[in-house]
Structures are given as structure tokens and as C-alpha cells.
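Here the complex is missing a single protein chain, while all its other protein chains stay put.
The letters A, B and C name the chains in turn, as written, and every chain counts its residues from 1.
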Amino acid sequence: MVATATPKKPEAEKKAAPLYSLESHPSPSVVKVGEDVAFGGRQVTIIAGPCAVESREQTVETARHVRDAGMKVLRGGAYKPRTSPYSFQGLGREGLAILEAAKRETGLKIITEAMDVDEIARVAETADIVQLGSRNMQNFSLLKRAGQLRKPVLLKRGASATLDEFLLAAEYILSEGNPDVILCERGIRTFDNHSRNTLDLNIIPVLKEKTHLPVIVDPSHGTGRRGSVIPMARAAVAAGADGLIVEVHYDPASALCDGKQSLRPSDLRDLVRQCRGVAEAIGRTL
Amino acid sequence: MVATATPKKPEAEKKAAPLYSLESHPSPSVVKVGEDVAFGGRQVTIIAGPCAVESREQTVETARHVRDAGMKVLRGGAYKPRTSPYSFQGLGREGLAILEAAKRETGLKIITEAMDVDEIARVAETADIVQLGSRNMQNFSLLKRAGQLRKPVLLKRGASATLDEFLLAAEYILSEGNPDVILCERGIRTFDNHSRNTLDLNIIPVLKEKTHLPVIVDPSHGTGRRGSVIPMARAAVAAGADGLIVEVHYDPASALCDGKQSLRPSDLRDLVRQCRGVAEAIGRTL
Amino acid sequence: MVATATPKKPEAEKKAAPLYSLESHPSPSVVKVGEDVAFGGRQVTIIAGPCAVESREQTVETARHVRDAGMKVLRGGAYKPRTSPYSFQGLGREGLAILEAAKRETGLKIITEAMDVDEIARVAETADIVQLGSRNMQNFSLLKRAGQLRKPVLLKRGASATLDEFLLAAEYILSEGNPDVILCERGIRTFDNHSRNTLDLNIIPVLKEKTHLPVIVDPSHGTGRRGSVIPMARAAVAAGADGLIVEVHYDPASALCDGKQSLRPSDLRDLVRQCRGVAEAIGRTL
Partner (left out) sequence: MVATATPKKPEAEKKAAPLYSLESHPSPSVVKVGEDVAFGGRQVTIIAGPCAVESREQTVETARHVRDAGMKVLRGGAYKPRTSPYSFQGLGREGLAILEAAKRETGLKIITEAMDVDEIARVAETADIVQLGSRNMQNFSLLKRAGQLRKPVLLKRGASATLDEFLLAAEYILSEGNPDVILCERGIRTFDNHSRNTLDLNIIPVLKEKTHLPVIVDPSHGTGRRGSVIPMARAAVAAGADGLIVEVHYDPASALCDGKQSLRPSDLRDLVRQCRGVAEAIGRTL
């Protein structure tokens, strides 16, 4: 039962081109979510919603604003990774039920985060897109489980992940058989302290030279400042992002998390209008 | 079933002093591992062993060198977190069985990493100390599960974790009822490219002002260069570390991972001798 | 002659609002360069030219391309700060003479770098805008000397300068009496290795909340990759930059420095066209 032979050097560090690469798949992938939502084509797609699902009222009300601004996908966390064990950890399964209610009410698609191998299957029942958060970008057990889902996965870049680490984390999902991976840049950790994170838009043109996977940007976490969200959303679209994920709350001052970076519903409409102009200027639609 | 009231602002961000703090526990904690091993007292304790368990021969042979150098704890990974899905991922349960064999042969205590909530209980059957790796420092599900063990936990700092994030990750374990947490500095990610990571010894005196938990240092991962391991091991002891965890391999050139930073058995004896001198110079034993 | 009294704590850390701040000057400053060039108004202004002045032919030929693309300011280094003492250090005064020739031939305004307190006055005779490079952002003697000029100064952000350090470096110039300072983001140093630097566009909206000074962006040094220059130039304009400074060379393959990031003349025309679209989408001209 116990191995006695020394294994050879891994033939492992596989010779074939990785699945994420343009060698494997020379044209850009389009990740479809149902009939009418897609990431990776000519269309720039915006996801919006609250940081956390806090209550049925808050979620459904915010969802209506998201739908009315023309968006088709609602974000909202039922399971929240929090630095402190004493911070609000999300409503869990109750939160998933609230997201389902918001979906019934508005017709929006749902994206929500899975933090745990034991809960990811349950999350995938509710979610149209399963989000893996930046702290879990190298939670390899979770990546493998996400690779076994038949749902699109949004993979957020870790706060200190290199380009290669990011793409190889995606490869964990792809190599398990799930081709529908959307990459998301959400800010890296640097010496810079004027913003919560340093949104690394520079990675977009480099990713576009290396991978066929769609790339979206989170300017809310990426800057942590409400006043920076719209300018950096415009910049992300201009740099070539295939979409955005932004935080919006019907009442940011009362938000249980990330209120400082949440847009108000009227801000969301401004963001859409301004980003649409930029998208059209570079030959895309929004 | 669905919440309808907005939850209040979390009374959460708990007012009481955190469990890691010197306010909660004013004297240094000593984490005992069996009768004769401890972290946090006057003694400086060194853990050594291969990066990965590769075979019974490699592990047992290396373990004998570790024991002969006077060490009491063997490290070795059965589950290996690897950046690429195509790299050697560890022998898994077979690796745990090999570690048990090494323990029977040498009497050494065992430390090995748990990567997965589904396997942590099995890992804890073999391990005298359960290691949580730097990529999982904010895998909160895993931290909580580790908090429910009745085994000491070694928590490695994430590559871009701040002091507060590191201590609050420990708090996740402590707050579930496990008081036996050992902190481990293992290098942070910076612009610096002369070494694989930047070993942040500066955190040691700061941690000693904030927490009663023992702090050890990993100069092997922290530098990624064999030639730096001994000087930085000495420096860690001089800075006040309660212990070290170092990689040693009976034949580094054939190692399946991290061969470039592994000490040879003779290097380990030099390290012990030199660090003992430094420890005694500052009033400690080794 | 020798002081014997201990000076009091500096009343120094001056109470009045700094000169760079919107408290001191509530509307955006427009820095004029001659009659027809300005930074800080509705117009987005692009500076282009070679990294270094290498020869009369190279400079004048490139200048013609710059003028033909519609630009009004030529960049080009006569004094080059180089990491190694054995690298090409620039043509010095001969380079300044070549820039003057290019100006006569094309009518373009000239921006060129001063590295040295002894040469800055000479540089300012040739330059319409004097550039201070990122390595000299905290060369306080040079900043003071630049503050005594009657020429606009372009101040590049240091590779690890915080927002406050950047603004206080500008304050050194302003406080000597020169109000015409243009700030330039040119990439910061982070762990990220996919590009030569991490272009920190996030600083633009923050700067716009703190200072009246115009802000431009250098996507050539900021990324170090030709393929990234146009996308990041578009992104900079979208984020609110008042201008760009880009490297263009009539034959990048033969460039003595920074060939890998230099645009070809045809690329420059693409950049202008694409950035103009983005500028107009957000209500500016170019």
C-alpha cells in the first residue's frame, strides 16, 4: 500500500499548450449565460448589485434599479469572505433564497460567490454564474470542483497573483472539463495607499494576447472609492474589457459591507451611459 | 423562510479584545506537541524535512537525517498546492501513510499540510501539527474547520497578507475553540526579484508586541535560495523567532519540488550549530 | 557662528493649504505653452517623440511624423538617466541643438529632460517644457531650481511615490514661484511582472479631487510593451487624463533605448484616432 519507488520527475509540466491559451483556441471564447447574456463578444456586459445580500427588501429593490438601468445580471453575496470572524458573514442559504426571489421578480440572471467545496453545488443551483473570490483564487480544491460544474464560472484574480498564476488557476477549472470561465481583474496589492487596491488595467491587453477567455473588471473593489468607480469603469472599457462588475446599493449609507464604494442607482445609470459612449467609440456595443 | 427585515449594522466588529491579543492573554502562549516539543518558550524549535513526500525511501531516509541532526519534528507534504494543475500534486493518503511510517521509524513528530475541508480530519489523524498553507490563509471554511480540531495548527502568512489579516486569520481558528495556533512568516510578495520572496523578519518584533502566539519562520520558502537559508535562519532567531521550518532533502537534485531551496543533510547540521550559537547569545536554547 | 540654541519644532509643517490643492486654487489650472498648446482644459494634448535624441536625421524625421499626425509637442531626451554607467547616456548639448533644429524644421514645441542642477538653465533655453524624470522626483535641489524657471515643468511620478509624495514634490516647484507644473503618471513598481511597470490610472480620479494641476499619462514607460500602449492610452483618456506622452520612433528596431515600447509612425496615427473617439465620448476634444 505504501509506495516504495521514487516517482520520476513529473512528465507533468505538460508539453501541450494550456487550454486557456490562444494556441489551444485561437478565437476569443464567448461565454453564454442563457439566451441573451454573453461575455466575450462585441457586446460589453455589465453586472451590478449589492456587495452582500442583506435582506429581501434590499436585494429586490436594488435588483429593480439594476434591471431599470438596462442590466441583465445581478450580483450579490450570500456567502461573504470577511477578514474578521466577527464581521457579517452573509445570510448563507437564506441569501440564496432571496437571490432566487429577486430573479423571479426581475428576470435578472444571478451571479453569487461560492466559498466552500461543500456548498458550491448548492450555490450553483441558484447561480447562473458561480463566482470564485480573489482570496480563493488558489484554493485548488474549490477550483477543481468548479471545473466539474456545468455553469459559467467567474474567477477573480488574487490580490498578489501574477499573470501566470491567474491563468493557471483558470486552467484548473478548464482542465476539469468546464470551458466557461470568465476572468476578472479586481485590483492588486501594492505600496500605493491612495485607493484600497491598485486596479491593474494593464493586464487586459496582455491577457488578450495570451488567452481566449473573456476578461471583465471590478472597479468597485479595484479602487474602493465611489468617486473612482465611474472613471475607472470607462477606462476598463477603453482598455478592452469585455464587461464590468460593479457594486450598487439602493442606500449605500446603510450597507453592511463596502458602502464606501457602492454606487447609488442614479450613479449606475450615469456609468452605463458614459461607458456606452466609450464602448461605441472603440467599435463595441453596450 | 426568507428574511424580510434588514439586519442591523453588525454589533459584530466585536468590542472585546481579540483572542490573539496580549490583552486577552498577557503572557506568551506555549504550544505543546506531545511531551517533549513546544513552541513559544525559551527553547527555539526547528522543524525540518522535504517539501513533498515523494516515496517511502526518500521520506524515511530524510527523516533519519533530521532526527540525527537533533530535530524532533518532521515536515513533509502529502497534499501539495501547486500553481499548475499539471505539476506533481502530492501522494495524498499514500503520502500520509508514508509519514506515519517515518514517525514509527524515527519517533519524530509530524507536521503536514491540509488543503481541503474534506480531508483535514484525515490529515489530523496523521499529523501532530496541521499546517495551513499561505494560499489558504484566507480560506475561511478551512480555518474554521482547523479551529474545531484538537491538534496544534501552524498558520502560514499569505504572500500579501497584512499584519491584521494574518492575526484575524488566526482569530478564525482561536474563536472556534482551538487555542494552539503557531504563526509562520514565510516571505511576502514585493517588487524585489533577487529572491523568490521577501522574508519579512520585521514582522517578528511587531507580532511580539501584539500577540501571545508563538511565531516561527520559514527561510526556505521565504528566500527560495539554498545559499540564503542559513544566513536568514540565523537572522530569524536573532530577531526573536520561536522556531524555524526548513526544507531538507537527502538528494536535493532529485527533488520533485523546491530542490533549489532544499538543504542537504550536512547543511542542516551547520544550520543547527550556527543557530544554536545565535540563540544562546540572546539567552535562549536550541 | 555655530548655532547654540535648539531650534523649536518646525512651525514648518505649514498650516496653510498647500499650493497644489483645490483649497488654494479651486478651478483646474491650465498650463499654457506658447499660444496654441495647453494642458488642463477641455482639450486632451498628446506629446510624442523618440525616447532619446540619437541623431539629427532620426529626430527630425520622427518630428515630421509627429507633426503630420497632428501633434504640437515633440519629446526627446538629450540627457538620459540610465541604470548602467555603460549605457548610452544621451548626446547632451549636441542633443539640445538637434532638438532646436527639429523645432525650426517642424514648428513643434519641445519637451526634454533636465537631470542636473548645473544644466537645467541650459536645458530650459531649448525646452518649451522642462521634464523632471521619475528617478529625480525627490531630487529636491533640482525641484527647487525648476521652481525658479519661467518655463512649464513636467514632473514625472517616482516609481514608488505615494500620492502625497508626488504632490509635495510638485509643491517644491510651486513654492519657489513657478505655477506651471504638469503632473505625469508613468507606472509604479509592484510585484507584477507581466509589464515593465504597473500604470496606475487609479491615481487620476484621486488627483482630480486633490489638485488643480493638469495630469497626463505616459503609457510607453508605464507598460514597456508596444502592444499595450494604444489600449492604455485610450484608458488614460477615459479615466480623465489631460494628455499623453508617448514614444514614437521612425524605426523602433534601431532605437538606442526603449525600442520595444516605441510606436511606429503609423501606430501613432491609430493612437490619435482612437483616443480622439474616446475623448469625444466623454465630452472632450483631441
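Definition applied: a contact is a pair of C-beta atoms (placed from the backbone, for glycine too) under 8 Å apart; a residue touches a chain by one contact, two chains touch by 3 or more.
Predicted model, so just to flag it, every value in this text is computed and none were measured.
Checked against the full complex, the candidates C:26, C:85 or C:283 give a single residue touching the omitted chain, namely C:85. Note on the undisplayed chain: of the listed residues C:159, C:181, C:215 or C:244, the one touching it is C:159. Residue-wise, the contact with the chain that is not shown comes from A:190, picked out of A:190, A:220 or A:261. Against the chain not shown here, chain A presents residues 160, 189-191, 193.
Mapped onto chain B, the interface with the missing chain covers residues 160, 162-163, 188, 190-195, 198-206, 209, 222-223, 225, 227-228, 231-232, 234-240, 274, 277-278, 280-282.
Mapped onto chain C, the interface with the missing chain covers residues 1-7, 9-10, 12-14, 54-58, 81-88, 91, 94, 97-98, 101, 115-118, 135-136, 138-141, 144, 159-160, 164-165, 168, 171-172, 175, 189, 254, 256.
One rule holds for everything that comes next: only the chains that are shown with their structure count from here on.
The greatest centre-to-centre distance from chain B, using averaged C-alpha positions, is reached by C. Our note on geometry: chain B versus chain C, Cα centroid distance of 47 Å, whole angstroms. A separation of 35 Å divides the Cα centre of chain A from that of chain C. Here the CA centre of chain A is 32 Å from the CA centre of chain B.
Residues of chain C in contact with at least two other chains: 160, 190-191, 193.
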